[in-house]
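Some chains omitted; the rest stay in position.
We just call them A, B and C in the order they show up, numbering each chain from 1.
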Amino acid sequence: MAALADIAPDFARYLIEFPFGDIYSRPGLDLRSREIATIAALTTLGNAAPQLKVHIAAGLNVGLSRDEIVETIMQMAVYAGFPAALNGLFAAKEVFAARATA
Amino acid sequence: MAALADIAPDFARYLIEFPFGDIYSRPGLDLRSREIATIAALTTLGNAAPQLKVHIAAGLNVGLSRDEIVETIMQMAVYAGFPAALNGLFAAKEVFAARATA
Amino acid sequence: MAALADIAPDFARYLIEFPFGDIYSRPGLDLRSREIATIAALTTLGNAAPQLKVHIAAGLNVGLSRDEIVETIMQMAVYAGFPAALNGLFAAKEVFAARATA
C-alpha cells in the first residue's frame, strides 16, 4: 500500500475502507470462510498472483491449514480450468516455502 | 445431466467422476467450505448463472445459511467487481424465492 | 436497487457509497470521460449486459452523443474481440430504441 502513496493515496484508503472496513468486518460469515472465498476468487481470476499470495498468507493467519488452502485451489480446476488451478498451486507453494524459511 | 445424454453422454459421466468423485469427496476440506469456494468462483466467472444457482441450492443443502451465501457473493464485489456480485445476488434471490414457494 | 432490499440491503448502500460517493464524485476526471471508461469496461467484461445498458443510458444523460458511445463500444473489438463489441452494440441499440419510443 505504501507503493500507492505517491500515485493514488486515496486508493490505498479505499482498499482498507471497502474490503476491510465494509466487507470483511461483517458478522454474517467467519474469517476462515471469507479467506476461502477470496482464495477461490483469485485463483479463478488467474491474473492476480500478487493478491492471491497475500490471501494465501492471510488464510494461514486466520487458521486455515495448508491442506484446506490446497484443496480450495485444486477445486478451482473444475470451475476455472486446470491452468488456473495449477498456477494457484504454484502461488501456494511459494507462500508455504517462504513461511518455512522465515 | 439428462440433457447431455444424446449429445455427450461421456461428459455427463466426467461431470460426476471428476468434480464429485475426485474433488468433493476429498477429506481435506468440509463440504460447507467447498460450496463457499464454488459459489465464490461461479460469481467471479460471471457467465455461469445456471451452475451458480445449482451451487447456491447445494450450499443450502449442506447447511450454509442464506446469510452466509449472500455474504460470500457480496464479498466478490471486491475481487470481481460490482456487476459480478450484483448478478450473483440476483441468482441467489431467485433460488431463495423458489425454495420459499416450494 | 430496490430488488436488493430484501436480500442484501447493505449491498444497495455500498453500490451508492463506493462507486458514486467515492469514485464518480472525485474531481480528477469529468463525468463524460467516466462514462466512456465504464462503457468500455462493461463491454470488455462481456457478461454484464444489464449494467452496460444502465451506463449507456447514463452516458447519454451526461451528454455523450450516440456516436461517441457507439465508437467507444466498436473500439473494444480491438482489445476484447469482436463478439464483446458486437454484444455491446446490440445493448446500445436496445437503449437507443427505448429512448426513441419513450
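We adopt the following convention: a residue touches a chain if its C-beta (ideal position, glycine included) is under 8 Å from a C-beta of that chain, and two chains touch if they have at least 3 such contacts.
As the structure is a prediction and not an experimental result, all values here were calculated from the model.
> With 3 copies placed here, how many are in the full complex?
In total, this homomeric complex is made of 6 copies.
Here is the rule we use: only the chains that are shown with their structure count from here on.
> Could you work out how far chain A has to rotate to sit on chain B, using CA atoms and steps of 5 degrees?
180
> How far is the middle of chain B from the middle of chain C, if each middle is the mean of its Cα atoms, in Å?
27
> With chain centres defined as C-alpha means, what is the inter-centre distance between chain A and chain B in Å?
Spacing between the chain centres: roughly 20 Å.
> List, in ascending order, every residue of chain A touching at least 2 other chains.
Expected reply: 18, 26.
> Can you list the chain B residues touching chain C in their complex?
These residues of chain B touch chain C: 46-47, 70, 73-74, 77, 81-87, 89-90, 92-93, 96.
> Looking at the complex, which residues from chain B come into contact with chain A?
18-19, 23-24, 26, 28-29, 32-34, 36-45, 48, 51, 65, 67-68, 70-72, 74-80
> Once bound in the complex, which stretches of chain A touch chain C?
10, 14, 18, 22, 26
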